[in-house]
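A single protein chain has been omitted; all remaining protein chains appear in their positions.
First chain written, first letter: the chains are A, B and C, and each begins at residue 1.
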Amino acid sequence: MLDKNQIAQRIARELKDGYYVNLGIGIPTLVANYIPDGITVTLQSENGLLGMGPFPLKGKEDADLINAGKQTITTLPGSAFFDSAVSFGMIRAGKVDLTVLGAMEVSDAGDIASWKIPGKLVKGMGGAMDLVASAKNIIVAMMHTNSKGESKLLSQCKLPLTGIKCVKKIVTNLAVIEITERGFVLLEKAPGVTVDEIRNATVGKLIIEGDIPEMLI
Amino acid sequence: MLDKNQIAQRIARELKDGYYVNLGIGIPTLVANYIPDGITVTLQSENGLLGMGPFPLKGKEDADLINAGKQTITTLPGSAFFDSAVSFGMIRAGKVDLTVLGAMEVSDAGDIASWKIPGKLVKGMGGAMDLVASAKNIIVAMMHTNSKGESKLLSQCKLPLTGIKCVKKIVTNLAVIEITERGFVLLEKAPGVTVDEIRNATVGKLIIEGDIPEMLI
Amino acid sequence: MNKVYNNAEEAIHDITNGDIIMLGGFGLCGIPENCISALEKKGVNELTCISNNAGVDDFGIGLLLKKKQLKKMIASYVGENEEFERQLLSGELEVELIPQGTLASRCMASGYGMPAIFTPAGVGTEVAEGKESRIFHGKEYLLEYAFEADFALVKAWKGDRFGNLIYRGTARNFNPLMAMAGNITIAEVEELVEPGELDPNEIHTPGIYVHRIFQGTNYEKRIEQRTVRN
Partner (left out) sequence: MNKVYNNAEEAIHDITNGDIIMLGGFGLCGIPENCISALEKKGVNELTCISNNAGVDDFGIGLLLKKKQLKKMIASYVGENEEFERQLLSGELEVELIPQGTLASRCMASGYGMPAIFTPAGVGTEVAEGKESRIFHGKEYLLEYAFEADFALVKAWKGDRFGNLIYRGTARNFNPLMAMAGNITIAEVEELVEPGELDPNEIHTPGIYVHRIFQGTNYEKRIEQRTVRN
């Protein structure tokens, strides 16, 4: 079973040289720590920065330089600032190669719910609806089940949707799953996890074909 | 009767402190020479400049600094450059207070024809259609009649239109005319010009009420 | 042409109860601190605020929420604000949550004189309810209308007396978009300079959009999530 950092590490293996990537809050943010050596990946922060660098050194925090999670960050050589319309313009125009975000639920049709739990506090969708409606390649990073042990991979989302038919891949603590027209296709299992455990933790249609390899992280 | 410079001079009297103004090619360009002392008028050039200055001194021409007529120009303290979408965005959003442009024909409903003579060369509309469709206040600067002596102030334009119901005022070599729902209203006559001469040179509906003052230039 | 005001109080003097105001900023980054304080002090009520966030409990738009000066909030994300939650749940505050890119585009549309734009954000979700949609090239888009605002309050780094503005870092965010969109745009700047001191090639907001400008004071520029590395 993977911990959050290992999920991020596995997702980092999906990165390719030259990719522009938007990382959501939570596990997705950790992906930045595992960018493979020898490739250039540029991080887009939807509040108006391309080329996001690491957190600043203590004492070097700049109130005018934050990421979409409102954390203090830094720039890198070759960074560029822009306004929010340009930022979402480049997202809508498909210029961002990969979006990684968290989710509360994902359906086997690729629908995603991530922004609202009716009756509880609504924080708002932020940029998530724009990202999922526009990104060419969306990977969801999340735990396979929620805190009550219920599957988050469903045949239909129960929570209000963030977007429809958009998620391409899911990396959880248990598995790597691709979403196809046929449903969830199990690609890889986490070290120490059996196919049965994944099947039991998945409510949506899960397709298991041939031997399922153990994931490399 | 006014010459081209005097037409420009008369139009300059319409300028108010703080105005942002777009001047078309030809007579309108001359208006810049007669901005009244003591007021600040900012010239917008639709190829991407606010705060257009005079022509450069010889030897100081800069190929990267031209106006919409492709002439070399200069900037002024407080100028700003921007792209063509921003430029026409500010025009469409009504931020430009006054647009002065030339015309081949104007109708008494405020329609304007200025970009094409069928059968002859079509140069294109450039930014004129955007300007007339969006400007709050459009003054046409032109001769009252064409080279054949035919009126350019018509009941209906014969040439292809640039825009409809948009011209607010016309300043010609003979008169200052306001366009209202009732038609052309004669406001002022040029020095040495009689009301009859203006009436004879105008085909569209001309409204003459009371004594017509001679224009101050 | 005089666009310069002495301070926030004078610049916002004619904002009145019931006005629709846009406020720049993302989180607490790039917010018009001086204008917000002046609005709080003036006690103007029943405001509709268009801003990406609602501040925190004791800073930013949160100050106006605490004094119950808002009738309606249009935002994309409003976490980290207990008073907001309370007013939302009690029904005191009307709230419209919209996708962040839609918020940005609806401001931009206004500044570009475009009455509406098309965006795919929210298709198939509750955001799409009651909205017109249209298919282009096989993909569905929602028709979203340009915002209209009586006032836009923006914060820039540097500005000149003609209203030209330059923002700094990610404090740019919604500020240039809202600056373009206000019927009356009020800019507060950290540094007010003479025309000619800013490079015309580096201006982010041309002065034509800015009606009033003043140099702000006592900027706190609070950091919401101070994160550092070792």
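In this text, a contact is a pair of C-beta atoms (placed from the backbone, for glycine too) under 8 Å apart; a residue touches a chain by one contact, two chains touch by 3 or more.
On a predicted model such as this, the values are computed, not experimentally measured, just so you know.
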Practice problem: Tell me the shown chains the invisible chain touches, ordered by label. | Solution: A, B, C
Practice problem: With the full complex in mind, choose from B:L49, B:L76 or B:I170 the residue touching the hidden chain. | Solution: B:L49
Quiz prompt | Hidden-chain contact residue, picked from the options B:D3, B:D17, B:D62 or B:E150 | solution = B:D62
Quiz item: Contacts of chain A with the missing chain: which residues?
Solution: 17-18, 20, 39-40, 42, 44, 49-51, 75-82, 85-86, 89-96, 134
Quiz prompt | Positions on chain B where the hidden chain makes contact | solution = 45-49, 54-58, 60-67, 69-73, 75, 81-85, 87-89, 91-92, 111, 121-130, 133-134, 160-165
Practice problem: Determine and list the chain C residues touching the chain excluded from the picture. | Solution: 105, 112-120, 136-137, 139, 141, 166-169, 200-202
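Convention: only the chains that are shown with their structure count from here on.
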Quiz item: Does the chain-touch network form a line, ring, star, complete graph or other?
Solution: line
Self-check item: For chain B paired with chain C, centre-to-centre distance based on mean C-alpha positions, whole Å
Solution: 36
Quiz item: Using the touch rule from the top of the page, what residues of chain C touch 2 or more other chains?
Solution: none
Quiz item: Which residue numbers or ranges of chain B touch two or more of the other chains?
Solution: none
